[in-house]
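A single protein chain has been removed from this complex, and every other one stays in its place.
Chains here go by letter, A and B, matching the order in which they are written, and residues are numbered from 1 within each.
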Amino acid sequence: MAWTWFHRLASPPHVYGLAARLTPWFAWIAAILIAGGLYGGLVLAPPDYQQGDDFRIIYVHAPSAWMSLMVYTTMAVSAGVGLIWRMKVAHAVAASCAAIGASFTVAALVTGSLWGERMWGTYWAWDPRLTFELILLFQYLGYMGLRSAFDDLQRADRASAVLAVVGVVNVPIIHYSVIWWNSLHQAPSVMQLGKPTMPPSMLIPLLMMFLGFTLLFVALLLVRLRAEILNRERTASWIREAVSP
Amino acid sequence: MLESTSAVSVPIRGPATSALGAAQLMLARDIRLAFRKRGQLIQPLAFFAIVTTLFPLGISPELSRLREVAPGVLWVAALLSSVLALEFLFRDDAHDGTLEQHALSGQSLTWLLFAKTVAHWLLTGLPLSLMAPLAGLSLGAPVGSLGGIVVSVALGSVALSLIGSIGAALTLGVKRSGALLSLLTLPLSMPVLIFGARATELAMKGAGFAPPLYLLGALAVLGVTLAPLAAAAAVRINLE
Partner (left out) sequence: MSGFLGMGGYAAYVWPSYGLTLAIIILNIVWARRLLARSRTEARRRLAMRGEPT
């Protein structure tokens, strides 16, 4: 009985309908949170006593970096579920993740580089976090490249799923090896969220941005998931009802 | 080439042989087959030699400057030539159907692929690590560091072969897979590059290079446990 929700998640028409109903909720709450976070970050938060107004880049950089990692994890977990339980919907979720994750990885890289120019006086420093994001971007590109190399959708799903799972094992290894490689680095201020180094007027907008980006990801994922499901369920009879205008 | 392959693959079939026994037979078979195609064996080594020659030409003939970049040059060259060699790992067997026979033989595909990867390392990684000191000398590495270079490249190339076996298995069904194979394998190989280059650097400075070597060893152990499983899953997907 406890597993019925799980079994329903394996049913494409159920997921399609659920995604359609849930999308506006996620999208609007994300929009409100991001708008509030932007206002708080740009207007309400005081300038940082060391970095002045530069620190405001954190409100777009840190959530983008969070997205790059969270989306990859989501992709790998759903790919793993797809491999183990042969669940078509899970493969569709994984396939929908890659482009979203890659685009926010680019955002994290570019905003990080702009921030770096202010902090270190150079657009590109081989800083462990930037290097990590760059390697993560390569992993996304590899995943998308592998998917597009197959004509057969099922084979693309399963082969790319193996890569995603291997990739997610690699993520912490890369994380620690780039830190080890470049241990001369300022303390990553964003990662100290638990410690009271940031006053609430700075911290609350940041948390709103984190949550807003996460909900935005869910909304984007749900829309893309519906497209993926329609492409996969070519012959199913429920499609007619789903696409009737 | 076709008939020779199937002739050597016969004893692997049948459940009478144990998984380890089958893996040993596979190892012997792959090495025997590889020596029938010596040209293919030499290619990655020649590539390694050429790449390490390009750097002095591109940077400067001064050994003092080359010495600074030597660990990186050696490792990037080793990484690239090991990726280049990956195309030979499963390709021939996949083309003539031998790989499918192995998958259907009732033997553990994981063990068979592990044996193939070990054979591949013996044929490419090991010669590469024996050649690395030569390239190191040409880049200004002191003679006392050559042993350290051999050890670090040998251990690192184990990890590289294992990581590469996943990429090679994933791209079996892909035509002209060269660029894609590098795109898949290189991000996974970057920790090996980091620790390997560091070990070589410390060896060249005459310092103790054990810590990065342990990390390389850890990566190799992780590779041994996970890579054959992933490669077997990938081969099955591509054979379906």
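List of remarks:
Note that in this section contacts are C-beta pairs under 8 Å (C-beta built on N, C-alpha and C of every residue); 3 or more make two chains touch, one makes a residue touch a chain.
A quick note: this is a predicted structure, and the numbers were derived from the prediction, not measured.
Within the whole complex, touches from the chain that is not shown fall on A. The chain that is not drawn here is touched, among residues A:Ala79, A:Ala107, A:Ala149 or A:Leu163, by A:Ala107. One of A:Leu9, A:Leu38, A:Ala125 or A:Leu207 touches the chain omitted from the figure, and that residue is A:Leu38.
Listed residues A:Val15, A:Ala45 or A:Val60: the one in touch with the omitted chain is A:Val60. For chain A, the residues in touch with the chain missing from this view are 34, 38, 42-43, 47, 52-54, 56-57, 59-61, 64, 99-100, 103-104, 106-107, 110-111, 114-115, 117-118, 216, 220, 223-224, 226-228, 230-231, 234, 239-240, 242-244.
In this text, only the chains that are shown with their structure count from here on.
Here the spacing of chain A and chain B, counted between their Cα centres, is 33 Å.
Listing the residues of chain A that touch chain B in their complex gives 83, 135, 138-139, 141-142, 145-146, 149-150, 155, 158-159, 162-163, 165-167, 169-170, 173-174, 177-178, 180-181. Residues of chain B touching chain A in their complex: 166, 170-171, 173-174, 177, 180, 183-184, 186-188, 190-191, 194-195, 198, 215, 219, 222, 226, 230, 233-234, 237-238, 240.
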